[in-house]
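Note that one protein chain of the assembly has been removed; the remaining protein chains are unaltered in position.
Up next is chain A:
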Amino acid sequence: MLLPEADLKAVLQAALQQGGDFAEIFLERRRTTSISCEENKIERVTSGLDQGAGIRVIAGESTAYGYSNDLSRESLIETAILVGKAVQSQPGPREINFTRPRSRVEFTIKKRPDRVPVEEKVELVRRVNDAARAVDRRITQVSVGYGDIIQEVTIANSDGILVDDERVRCRLVVNAVATDGKHIQTGYESAGGHQGWELFENVNPEEMARLAARRAVMMLEARPAPAGKMPVVMAGEAGGTMIHEACGHGLEADLVQKQLSVYAGKKGQKVAADIVTVIDDATIPGKYGSYSFDDEGTPGQKTVLIENGVLKEYMYDYLTARKEGRRSTGNGRRESYQDRPIPRMTNTYIAPGKDDAAAILRDTKYGLLVKRMGGGQVNTTNGDFVFDVAEGYLIQDGQIGPAVRGATLTGNGPEVLRIIDRVAGDLGFGLGICGKDGQGVPVGDAQPTIRIPELVVGGILDEGAKE
């Protein structure tokens, strides 16, 4: 616990004495280790301590927020008074009785990263570097990054919620560069989770390195992606960037309430093909977007967003839920004590269907097979999205054809969800840092193999070709 209960109460009361009908304090102590290796050298070993507190006061539709690194009682009360004054309203409730909500899940960390000697972490990074370099002579550069975070939080609010939580995450990324004198290409792999050092029992770090290196080498020989509309098959192992962009962001309640989402006002309506079910689930053990409690002290939960094509639910935080007089779905997240919480995804995925991945490919005469997705972006207002294809192949007569590089897929979220015509059962997870309003949070995403009958592939036309 980062502050005694009596002090938490005093801070909240100091804020509400100035004004507001809700006050909250979020205290955080974040200890991090990171190691980077490039040019066969361990370049950086960094450790850090970042601690601070964010105080939020809400009065009606107005929010005031303040933060500081100073966790002394006096300084926190000073910040609380400043923040309370800023909402410019009548003093709020005085009586606060704390209760501790129970989490729906118990995540056990088998081996905390702060119990692993730094030598062992450095050794892992070296092994990964060596494995990637051993793949091919054309691998000219490898960078490996390891990071772990132990984030302790204490969250208390004037509704009486009091939560202590500890989030432990490890992550490993490897980036390989291949050069053949003419081209430079790269391959990337990452693994991470709400897990301790046991992450590296669940994934094989050397195998990850080899995958990244092989992809870089393969891309040297890939041809430029075609341009124009075509059917696209996305493999289960491709990751879930598409569903995250095409659908997930538009189901965040803040965007919906501001009429900034194409899904606004569509609860209960058909927004996708019958075979499409979309779920956001913070409770899956060990995934990168998993947690016991969100950053407002609400237990993480599993929320069915779209069921058999029908829009069922949006993702809410405290403030957006309060505006509709309902409960939060436990999606209130923030990057750190420096940020106010907003509705965010956790682990978002298209639920597995009954189709067979091999059959989907076999039945597709021509198109693009996406074996690995890269990053993406969406304009939630009109639903247009793009995402990058990190590994893609042409499909020729139902077979995997030559590799292509440099493809981006462009589409419209609602349109794509309606036309998805095949969904297989092979769910595979990806992970990333999702950015929104300048805040980055860890998320997971996934989908089984699916087919979209028509997407725009942004490639290159032959120099000679016109129209």
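Heads up, the rule we're going with is that a contact is a pair of C-beta atoms (placed from the backbone, for glycine too) under 8 Å apart; a residue touches a chain by one contact, two chains touch by 3 or more; residues count from 1.
The definition used in the following text is that contacts and distances are computed from a predicted model.
S.K.: Could you check which of "Nitrile hydratase subunit beta", "Metalloprotease PmbA", "YeeE/YedE family protein" or "ABC transporter ATP-binding protein" matches the UniProt name for the chain that's left out?
M.R.: Hidden chain identified via UniProt as "Metalloprotease PmbA".
S.K.: Out of A:D7, A:D21, A:D50 or A:E206, which touches the unshown chain?
M.R.: Answer from the full complex: A:D50 touches the omitted chain.
S.K.: Thinking of the whole complex, not just what is shown, which of A:A10, A:V203, A:L260 or A:V304 touches the missing chain?
M.R.: For the chain that is not drawn, the touching residue is A:L260.
S.K.: For chain A, which residues reach the chain that was dropped from this view?
M.R.: Against the missing chain, chain A presents residues 35, 38-52, 61-70, 82-83, 86-87, 118-119, 122, 140-141, 143, 177, 179, 183-186, 219, 224-225, 227-229, 258-260, 262, 338, 340, 374-379, 381-382, 384-388, 405-408, 410-412, 456-461, 465-467.
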